[in-house]
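Structure first, then comments.
The complex appears here minus one protein chain, its other protein chains still in place.
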Amino acid sequence: MNETHAEFNHPHITDVAWCPGCGSHILHKEIHLALHELHIEPENLITLSEIDEAIKLSDRKLVVVIESGESDMPGEGGNHFIHALRRNADVTVIIHNNMVYDPTNAQASPASQRSTKAPARVNGEKLKSFNPLEIALVMNAPFIARGLAGDIEQTKMMIKEAIAFKGFSVVDICQPCVIFNKINTCQWFKKKIHYLPKGHDTTDHNAAFRLATGSNKLPLGVFFRHEEHELYEDLASYRLNPALSAASAR
Amino acid sequence: MTDTKKTTRQVNVTSKTSVSVLFAGDSGDGMQLTGTQFANTVAVHGTELNTFPNFPSEIRAPAGTIAGVSGFQLQFSSKPVYTPGARFDVMVAMNSAALKANLKNLHRGGIIIAGTEGFDEKNLKLAGYPEGANPLHDGSLDNYIVFPVPILQLTREALKESGLSSKEVDRCKNMFVLGLLYWLYTLPLEGTMETLYAKFQKNVWMAEANIRAMKAGYFFGDETELFANLGRFDISPHKQHGIYRRVTGNEACAIALTAASKKAGLELFLGSYPITPATEILQTLAKKKKYGVKTFQAEDEIAGIVSSIGAAYGGALAATNTSGPGLALKTEALGLAVILEIPLVIINVQRGGPSTGLPTKPEQSDLFMAMYGRHGEAPLPVIAACSPVDCFYATYEAARIAIEHMTPVICLSDGYLALSSEPWEVESPENLAEIKPRFQPAREASAPPYLPYKRDERQVRSWAIPGTKGLEHRIGGLEKQNETGNVSHDPENHELMTKLRAEKIDLIAESIPLQSIDNGQLKGDLLVLGWGSTYGAIKTAVEQAIEQGLSVAHAHLRYIHPFPKNLKEILGNYKQVMIPELNNGQLVHIIRDTFLIAPVSLTKVQGVPFNEMEILTKITDLLKELKS
Partner (left out) sequence: MTDNDTTIKVLPVLTAKDFASDQEAKWCPGCGDHSVLQQLKQLLPELGIAPENIVVVSGIGCSSRLPYYLATYGVHGIHGRALPMATGLKIARPDLSVWVGTGDGDALSIGGNHFIHTLRRNPDLNILLFNNEIYGLTKGQYSPTSKIGLRTVTSPSGVIDHPFNTAALTIGSGGTFFARAFDRDGKFLRSIMMRAALHRGTSLVEIYQNCPIFNNAAFEAYATPDKKADNTIYVEHEKPLVFGKGKNRGIMLDGFTPIVVDLDKEEFSTSDLWIHNERDINKASILARFADDDSLPRPFGVFYAEERVTYEDALAAQIKEAQKNGCWTLEELLKGENSYEIK
């Protein structure tokens, strides 16, 4: 198991610069395990920290996994996030969601729960918090899931399913920021989370929406998967698709 | 508190003028806190002071490695000091990486206080020492005075009955070091004790544990034989009687914006996005709501500046703060502010670039971007701060120029000024320049139509804010007809407007102070011309050169665009001009371009400030060349 984890680590020593106790460490292990179990070779994998569909357009064999935070993506990169959602390329987006901006020392982030106190918002984050799943759902993303970094087995399975899925997959991973977020802590997450019931119908878009927008609990699991959808790279390569030509004939 | 004053044995106390100390350890060792506390105590003591925190860009880089070393350097003195010291006299090294990373900057014969637990096999390996080597024992430190102290063990010993968890106990080890240094420099513990009680109001036992660790460090110095030969030191106070506060550059910027808004009678609005090393300006202002300050943490850098333009249009003193990558994103909006001709302050806290570059390290490489980084002909005033306290005066001046000349102004700081601190004698409101916004009064229906781009003798238009009756007008980014402000594509009009906008900026030179000589004769062999945070290093180097009898002077630019009117004359009074910069020679280009002279360039692009020795050496070399 250690070997499988190691094969995706950089062959030269690249120090992992996350804080001790940060959920990102566990999440990375989960991603590595998922990739190994899917038999994806490192040379066919591209990991990015910003959305770039051009890669998928230029080489369809590649597996593209994008890792980002809730301020990099819905914050400064919000526009790229929503446009990637509508285009639907076969990429997997994994959001490290710790509900606070940390590399700049704990300002409120778009996913901060309301009334979070942060240095640049001393009296509490008063905005509606940004729910990546809510927007992904309304934007018709075909695969939507939420996991908890601490639950290795379930989260790994979820990431596997997302990567194997053909289409734009969004996996929101709740991970406590051990340094800066003193509200959304491990204990807080433990109280809030529960896995979706076995009977949850992953084809029911409206049910998924209701579950994603309910604010009291944080349900985990695959909310939604929709198989019949067209990929951006398919559309791009079938430029002379007869159906499309018919649609645009005027 | 008398127990910290009495000593059990007679230990010699030697007077010294200046000492530079470095606290270095892993970024989890609490060195920034220790340094800050030490600096506070020294400041309250009335000693002259300059500090420089230096930490890695990752919040927690791997423990024990060179990349994870966090340092806090300070120089304190009984005469004015302008830098944290070219080299330090004393280094606290909590682990082997801290020693390895900083040894080259320790004076020969300097003191090392080493936490021995940080020199075990694991730590030595993480720091990259060869197997079996330990600098504490292998003679490699023979040129220094080394005090190996089992800091962790002694802290644990002191707190064994504190009831704290072992993790909490271990975190108090920095207080032990602090206590030891207080003993070494005959400084009182009371200030830090007060701070700890205030900080741990709800957990008094935590304050008491920290104090116990600090006292343990103090008494360790007092009671062991270890420091008997070295003795203790005393740096006598220098500051005049008065009320002081200690500020970092970023805090000073935030205070200045608030002060300018009060003085001008405007509301302050800051639209901003978190970015290292500028974020503390947003954080400090977010806490200033009791002064009516409005801060807006926007979704990105562009929204940060554009929201400020909206607020400025509404009649607020509007500002945005950022660092290089953010300024790059804001450039289109800056062009809008230029053509709208509205007041706006942009504080750019420079860091190493390009791109993400060196986020926590200072550089002066955004000068070109500040001067020219916009599309079209879009000149604007550029001014620079030269010390943490000067960040206040530079930012205040930026706000004054913005409001009185209806223009965006870029105020340059950098990562060194932003985080460094120095004592500041509390300023009184009367000493601050008046700031007079030129609001357009309401217009009667019978009066001639309002002309938004009609100018006064300084080519400045008036500020007509919404809510003022009779002044309804439309402005935008499209070129506008002279005076009326209506959209115009007329070729001659565009040229006229371009020249008017440039002339307005040039005319600011009429109302700013003339350039002065900071130190040295008004005529001579060499002028060292600086800008920004190189002030301290240049000042110290030129002082030493003058002491050596060299014909050198120092001038430091606050106004880079427009230049003070007498700058040309000053430059002509010296045989040679030398410009030290933390970039590849940007001011040299601008000076050469403006005055057709050929200054000598001294550059450093290493993400660290100049030290005075580097500048002094260059001065000496240049003067030798001139003589021969």
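Think of it as A and B in the order they're written, each chain with its own count starting at 1.
Basically, a residue touches a chain if its C-beta (ideal position, glycine included) is under 8 Å from a C-beta of that chain, and two chains touch if they have at least 3 such contacts.
What you see is a predicted model; the values in this text were computed from it and never measured.
Q: Would you indicate which residue among B:46, B:80 or B:373 is in contact with the undisplayed chain?
A: Reading the full complex, the residue touching the unseen chain is B:46.
Q: Per the definition of touch given earlier, which of B:149, B:169, B:333 or B:369 contacts the omitted chain?
A: Selected residue, touching the omitted chain: B:333.
Q: For the full complex, which residue in B:291, B:368 or B:595 touches the chain that was left out?
A: Going through B:291, B:368 or B:595 one by one, B:291 is the residue touching the chain not shown.
Q: With the missing chain put back, one of B:95, B:192, B:276 or B:307 would touch it. Which one?
A: In the complete complex, the chain left out is touched by residue B:307.
Q: Looking beyond the chains shown, say which of A:19, A:99, A:137 or A:196 touches the absent one.
A: Selected residue, touching the omitted chain: A:137.
Q: Touching residues of subunit A against the unshown chain: what are they?
A: Where subunit A meets the chain not shown: residues 74, 76-79, 82-83, 86-88, 110, 123, 126-131, 134-135, 137-140, 204, 206-207, 209-210, 213, 230, 232, 235-236, 239-240, 244-245, 247-248, 250.
Q: Extract the touching residues of subunit B with respect to the undisplayed chain.
A: Its contact residues with the unshown chain are 43-44, 46, 237, 239-247, 255, 258-259, 262-263, 267, 269, 271, 288-292, 294, 296, 298-300, 302-304, 306-311, 313-316, 318, 332-333, 335-336, 340, 426-429, 466-478, 486-487.
Quick note on the criterion: only the chains that are shown with their structure count from here on.
Q: Over in the complex, which subunit A residues touch subunit B? Could you list them?
A: Interface residues on the subunit A side: 15-20, 22, 75-76, 78, 101-105, 107-108, 110, 119-123, 179.
Q: For the complex, which residues does subunit B have touching subunit A?
A: My answer: residues 57-63, 65, 67, 272-276, 279, 282-283, 286-287, 289, 295, 297, 299-301.
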